[in-house]
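Report on the structure given below.
Only one protein chain is missing from this complex, and each of the others stays in its spot.
Chains: A, B and C, in written order; residue numbering restarts at 1 for each.
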Amino acid sequence: MKEYKNTGSKDTRSGFGAGLTELGKTNENVVALCADLTGSLKMDEFKENHPERFFQVGIAEANMIGMAAGMTIGGKIPFTGTFANFSTGRVYDQIRQSVAYSGKNVKICASHAGVTLGEDGATHQILEDIGLMKMLPGMTVINTCDFNQTKAATLAIAEHDGPVYLRFGRPKVANFTPEDQKFEIGKAVKLYEGRDVTIIATGHLVWEAIQAAVELNEKGISAEVIDIHTIKPLDEEAIITSAKKTGAVVTAEEHNFLGGLGESVARTLAENHPTPQEFVATQDTFGESGTPAQLMDKYGLNSAAIIKATEKVLKRK
Amino acid sequence: MKEYKNTGSKDTRSGFGAGLTELGKTNENVVALCADLTGSLKMDEFKENHPERFFQVGIAEANMIGMAAGMTIGGKIPFTGTFANFSTGRVYDQIRQSVAYSGKNVKICASHAGVTLGEDGATHQILEDIGLMKMLPGMTVINTCDFNQTKAATLAIAEHDGPVYLRFGRPKVANFTPEDQKFEIGKAVKLYEGRDVTIIATGHLVWEAIQAAVELNEKGISAEVIDIHTIKPLDEEAIITSAKKTGAVVTAEEHNFLGGLGESVARTLAENHPTPQEFVATQDTFGESGTPAQLMDKYGLNSAAIIKATEKVLKRK
Amino acid sequence: MEVQLSLKTVSIFDKKLITGHRLLCQSFLKTYFCGNKTTQFKMPDINELQDFVTQVRRDILRQVHKVNSGHPGGSLGCAEFFSVLYQEVMDHNTNFDMDGKDEDLFFLSNGHISPVFYSVLARSGYFPVEELNTFRLIDSRLQGHPTTHEGLPGIRIASGSLGQGMSVALGAAQAKKLNNDKHIVYTLHGDGELQEGQNWEAIMYAAGNKVDNVISTVDLNGQQIDGSTETVLPLGNLKEKFEAFGWDVLEIEDGNDLKQVIDGLKEAKSRTGKGKPVCILMNTVMGNGVDFMMHTHAWHGKAPNDEQLETGLSQNPETLGDY
Partner (left out) sequence: MEVQLSLKTVSIFDKKLITGHRLLCQSFLKTYFCGNKTTQFKMPDINELQDFVTQVRRDILRQVHKVNSGHPGGSLGCAEFFSVLYQEVMDHNTNFDMDGKDEDLFFLSNGHISPVFYSVLARSGYFPVEELNTFRLIDSRLQGHPTTHEGLPGIRIASGSLGQGMSVALGAAQAKKLNNDKHIVYTLHGDGELQEGQNWEAIMYAAGNKVDNVISTVDLNGQQIDGSTETVLPLGNLKEKFEAFGWDVLEIEDGNDLKQVIDGLKEAKSRTGKGKPVCILMNTVMGNGVDFMMHTHAWHGKAPNDEQLETGLSQNPETLGDY
């Protein structure tokens, strides 16, 4: 079994920061906007290198989104940065009208998604943002799993013409995808080939899925693991092909089981190849304060939960 | 086959208005708030009868939601009224924090949902609101199908303790459910028993589903029709039982196929009884200007679309 | 006499325009040379402009009447503003390019008054005037609210959901500064619309960041959907508000008087580039020019019936040719 090595834990938001810094140097059309969270978003370096291309909008996310839309008129490629809740739910209608419906080339970059935001608690821990953004026509929705992938995604979305939602997180997590990876929007990455079950994971759950697959392998269960960094457009072919092969699916996401990746997969399969599926996700509750690890544990967002779900879905085959 | 009679076309929003008027007389704790759309929401009568309990907040939906939350402190039962887009996407974070997470007894009542809003076009035609609201823990989500049901639902939600999203529409549509119905939140209504396919419809699509079932019956296809006015909490038992019986499902909603009722049903079945399913819904596009009928037609939201979907899903059984 | 600059945006070389602008073109061919782009304005012919405005009013009524839907009240009140802006003030290019570099830009925040916007865009040469016939019809580029989604030339952002336009304009204005483009970004907002908090975010940002290449006009017609702004939610003293927020504010006492609108916009333009965003508080009459529609919110979003249309049109006789 292939071994995925953690080359040193890093936060995904730093991957975004590194990507943005690089973009600042290579693409002069890239501008960045932030709503009073420059440090948290790791945008300081971009700001220092290019003060004229950095726009501090204060605590006014709606204005930030509108301004970003306006900056595309004039050829800029705006990257907005704030926490995931304030990047989506706070400004849904602004994104809807001024960005998505208007077809503007805005990159909405969102940190601190999910319960791993930690101690700040539920008002800051959005578990619905994937669902919010995936419902907008024309929106690309990406949730990256580690530092390297986040950096690669940040570079890739600058090349993509159209609105993008890029979701990443706060805590340090394993960094295991290749440093030199090419990030293909909309293309699922198969991490393990398997026969018995397909585990489709996104974001922080990808590393957990790898751990689960290793453990399952020891138990004699062969798990196919798919890193589905792009939730929209969804790589339906990869999902259907794998589900046909294994006949059982587990989805894993740091998100409410309502409206997110899990439901997108269920819908894809219901339309093409109905398959038993289990949902590793939060179960329609708000989060709470705690350390990221405690919360992943309490809300069933780790390899143990994936293993449990796998065992359950296998019985349903 | 049972005949459902249109007792005279009426708009669902007038059902809301009638319900609110009645509540004004019977429940002195009921207060109403509106963001400069009193006439469109049919709240005039309540306003005239109880000026002291009617709060005109102007074009400031965020403030309206916050105020409604605050009014529950002091024992009021606030009903907010504006268009569906401004009731949800515009104020998602306000609903999330001040209403849902705070557990406030606010009734968010939303008219002009979906493409049947008509000529105003896409900025006003939200096709994501069911998805938005269903992802919020503790939120009850209701989409009514005709005048009588909307009125009954309006009365029922006043009795329910907790946040509710009530979605209805603009155009006159068939009024066919009983005038004296008891509205049970979370309980699906079976309109036809059937063997071959389960049609699960909500809102304006319920009448279309009835028409489809009648036509399908003539073609020798026995359709079970479920009016699923409550999308959350979802009557999963009714769905699973019916799917087990028929082995094929069509969902029908005036909403994006991403994130709405269709995906909730797909998720329920994937977890319990994987079943081929087709989705009558908008296909991830924005709406546009046009008459309600033209738009229902263009976006495949009518009995013809339901029949086509049924025929397709039957081939997949 | 400086003739070069009036009605400047209508290119007679654009074939699509010839039919629709028959009268218009005839009239200005008599007097003017039509340049495609210019930068200053001098001595506009008020009578020509008045004819333009009258025709725009007809267009508004006919668009809305045909589909029995749309917003005549606010549109009529802003006919002078749009006409002056596109015919006399803005340095713009009818050869539409989304980026709008090296030209002035305009953003309509209160998108519901699309009928006046469409009429003026068409009659300024952005698209054939005949297309006004498709207003709010299915498959049309002339959506109920302006949108980029259908590729209508002249539109750079969708609006309709109120309160978002100023933010967009500020972004465009900041992009202009980055591009060393000295042109101006104009916006229009409803007065009721200012109840939306996002406006005040933008208003605060603009002053704090010295976005002084923006001129935002407020259509002070005192009306919104449910009644007068005074009964719905009083806006109080808007001049004080904008000034307290750090803007340079000027007023147009009668926004339905062409001369005042021209002077007001000229004055506003002269105040740009001085470290403050500029606001024009423009008093208008909702439904202006159609007697039974005036001074009331009743026609905010209601179409005239056949008879009412006739009355309205008779008060605004054909000048440049109906589409």
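Assume a residue touches a chain if its C-beta (ideal position, glycine included) is under 8 Å from a C-beta of that chain, and two chains touch if they have at least 3 such contacts.
The model shown is predicted, which means the values in this text are computed figures rather than measured ones.
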If you put the missing chain back into the full complex, which of the shown chains would it touch?
-> A, B, C
The one of A:Phe86, A:Phe147 or A:Phe183 in touch with the missing chain is A:Phe86
Among C:Tyr118, C:Phe245 or C:Tyr323, the residue in touch with the chain that has been omitted = C:Phe245
Hidden-chain contact residue, picked from the options C:Ala207, C:Ile252, C:Ala268 or C:Leu320 | C:Ala207
Have a look at A:Thr123, A:Gln181, A:Thr241 or A:Asn272 and name the one touching the chain we're not showing.
-> A:Thr123
It is residues of subunit A that touch the chain not shown, namely 34, 36-40, 56-60, 62-63, 85-86, 90, 118-124, 286, 288-291, 294-295, 298
Which parts of subunit C are in contact with the chain that was left out?
-> 195-201, 204-205, 207-209, 233-237, 240-241, 243-246
Tell me where the left-out chain touches subunit B, residue by residue.
-> 31, 52-53, 55, 57-58, 60, 62-76, 78, 93-94, 96-98, 101-104
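Just so it is clear, only the chains that are shown with their structure count from here on.
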Looking at C-alpha means, what's the farthest chain from subunit B?
-> C
Rounded Å distance, subunit A centre to subunit B centre (Cα mean) = 30
Using mean C-alpha positions as chain centres, tell me how far subunit B is from subunit C in Å, no decimals.
-> 38
Subunit A: which residues touch two or more other chains?
-> 93, 96-97, 101
Among the residues of subunit C, which ones contact at least 2 other chains?
-> 147, 149, 158-161, 197
